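Provided herewith is a single structure, encoded as structure tokens, for subsequent inquiry.
Complex shown without one protein chain; remaining protein chains in place.
This part shows subunit A:
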Amino acid sequence: MKVSYNWLKQYVDLQGVSPEELAEKLTRSGVEVEGIENRNKGVSQIFIGYVAEKAKHPDADKLNVCQVDVGQAERLQIVCGAKNVDAGQKVVVSVVGAQLPGGLKIKKAKLRGVESQGMICSAKELGMNDKLLPKDQQEGILVLPEEAEVGQDAISYLGLDDAVLELGLTPNRSDCLSMIGVAYEVAAILDREVKLPDLSLEEEGASIEDKVHVQIEAPEHCSKYAARLITGIKLGPSPFWMQSCLMAAGVRPINNIVDITNYVMLEQGQPLHAFDYDRVENGKIIVRLAHPNETIQTLDDIERKLDPDMLLITDVSKPVGIAGVMGGANSEVNVDTVSILLESAQFSGVSIRKTAKKLGLRSEASSRFEKEVNPDAVMDALNRAAQLMITLGGGKVAKGVAVETTKEWKEPTISLRLERVNGYLGTSLEVGQVQEIMRRLRFAAAESEQGLQVTVPLRRQDITREVDLIEEVARLHGYDQIPISLPEGGTTRGGLTDYQQWQRTIRNTLTSAGLFEVFTYAFSDEKVMYDFAPFEAEHKGIPLTMPMSEERSHLRVHLLPHLLETASYNQNRQNNDLSIFEMGRVFLTEEAELTKLPKEKLCLGGLLTGTWLPQQWTNKPQSVDFYDMKGILEMLFATIGAEQVVYRSAENLKGMHPGRTTEILVQNIPVGYAGQIHPELQNKYDIQEAYVFYIDLEKLFPLVKRTNDYTPLPKYPASSRDLSIVVDQAISAGDIEQTIVEAAGAILEDVHLFDVFTGEKIGAGKKSLAFSLLYRNPEATLTDQEVNEAQERVLQELTAKYQAELRM
């Protein structure tokens, strides 16, 4: 809502309150002023002039030499290039010494040898928003109405001595969608009187009774419909003061009738519509829902197909308007119109909102109806507009109003308990202070046992319960006046759940290992989202009903495609060495069409690519490889309490290199996988060799142990032995280690592989593996014999299972 400061002065005294101060006060009490527009963009010394004579410039075809009367002793000679300038016009003249927007100064000048003592201005040159003016006024100079007074200061005439406050209204404050509503708000803040406009009306001639009939057939969508008949209208421009008000509000002036309906809508908050009475068949207005397949051509000359839940205004045979949204072309007021059927009605906000949205037709009117207009304003606005049509449109108003009402509105009375006010706000107000605030709001408030009985006027439809009144008290008392305290209840123990704490540990472990955490979008592109194998066999990408782009059209089912995109993005920015991870949710469902919420699974994805150890004076650069990543995962699992982790070669995982991928099992339950991405994906995303891991955290968490077990320090020494064996290359080290653990028995404390070796010495297709085994008996010192026996068992088992040979 754009509020002209000068216009507002008609309804409330603003003496001593500048537009800036007013804006600050409004904002601090709940109606935010988003901006103040000074309508004067730097204009001074402009006057209304009369073009007494116009002659062709002797040396220039396109220039005219005008003699202009600006109320001074002598006429000014002004050379003007505008096509539309003519003798007999009232125009705006910037005299010598005047300033125009952009710092332009008017000086005496010679144009092609002819002296010019000023300039006849266009609206644009005056810094006015010429988009709101008629076309002919935009192209040439601004031509003023006949009645403009020669020599008058044009700044005030044009309304340039005004400021416009742009209100950013929250949906609850639709009462401020009218000048009067804003006036009530300002009056409450400043504690001043509201000056309502005179609504008196002189009715003439025959009664409306035989001429106009109103019938509501859809009472749930229309609670009141009132109409007046105005005859003898003379269509023409509206007076400049009214045009100026409309332009300040951002509304384009059209003609006196349309301008009056808009002006009254802005003043009263009640949208109006004027029908050409002679084109409404039988003067009969029926408010009903559209019939199936019904159509109407709206004012903008577009044929609209109507849905059966759209509310129409019709006559006996045809629709003449879409209620509250737009009138029909068939009943539009035009130059031949002499009689007007003026509508003022209250339609259901929900109905108007749906219709306007469906048709893509939101207007000043529909946006007011959507938020439910003030029921009290229906008759006021009707009478106000009728009154203006007499004075500004030359019309006569028929006696009476054709009206049907399907719902009577009653001002609600709400009890406001003082204890509740203070208990809610933490204040210690007295009943008199609260009553005073109600008085400023013009809410009738009678004292009662517990506080006040407050009767709320219908213009404030947002106030229906006690808490709504408490808010009024809070904002008018001032939020700054509310004290600062702390809750008086007992203390509670805050904290993270184990799961939340565990997630932090994962992040911290991975970052300590050199990885950076990334955040990627949850919306995926269908072209990449299925590039990797998910954890659930049944996973259907969930599409958004109205995606903003193809790249963000589905809920992600996997994290890794987004990490590959991140790698690609970074490589294009010379960040070739990248170690990243993301902890985030994927959205999984078995349903083709979602009827219930999907499973949101928290997953961990990681990606390593490029150089792991950069080149430095101590070493050559080392590209990241599978074992760099596995080392990180081993550290992670140890830190987050995953025990009995087994890595199993996985040859058939989508998106992964078949020979360089491992499935990860914790306590025999698969919880994720890790490996090199398939070369095909490398090409698809145009990235270097990359290693990724993907872990289902929801599955893993129940398997982890979050506490440490303490074992007393050993009393007896350990005995260490090495074991080097030669086996076929195809045999995995993990299997051999597993066998060692099983065969060595309880005295084996630790085993680790310390060397892998292939080459001629070993033989083709063979490899040598060297393990270090640590034996210890917690109860006694081990004898050599016990250790030798264990080593022998191990070797026998390895020979039996894998044809291993001892390497000397």
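Assume a contact is a pair of C-beta atoms (placed from the backbone, for glycine too) under 8 Å apart; a residue touches a chain by one contact, two chains touch by 3 or more; residues count from 1.
Criterion: contacts and distances are computed from a predicted model.
Student: So one subunit is absent here. Using its UniProt record, which name fits best from "Sarcosine oxidase subunit delta", "Phenylalanine--tRNA ligase alpha subunit", "Gfo/Idh/MocA family oxidoreductase" or "Intermembrane phospholipid transport system permease protein MlaE"?
Tutor: "Phenylalanine--tRNA ligase alpha subunit"
Student: Among A:80, A:329, A:454 or A:515, which residue is in contact with the omitted chain in the full complex?
Tutor: Here the residue in touch with the unshown chain is A:515.
Student: Would you mind spotting which of A:9, A:28, A:288 or A:684 touches the chain that isn't drawn?
Tutor: Only one listed residue reaches the unshown chain, and that is A:28.
Student: Considering the whole complex, which of A:432, A:483 or A:659 touches the chain not shown?
Tutor: Counting the whole complex, the residue in contact with the absent chain is A:483.
Student: Which of A:302, A:496 or A:733 sits in contact with the chain that's absent?
Tutor: A:496
Student: By the contact criterion defined above, which parts of subunit A meet the unshown chain? Give residue numbers in ascending order.
Tutor: 27-30, 32, 170-174, 349-350, 353-354, 370-371, 423-427, 465, 467-468, 470-471, 474-475, 479-480, 482-489, 491-497, 500, 504, 507-508, 510-523, 542-548, 552, 555, 566, 569-570, 573, 575, 578-580, 585, 587, 593-595, 597-598, 600, 612-614, 616-619
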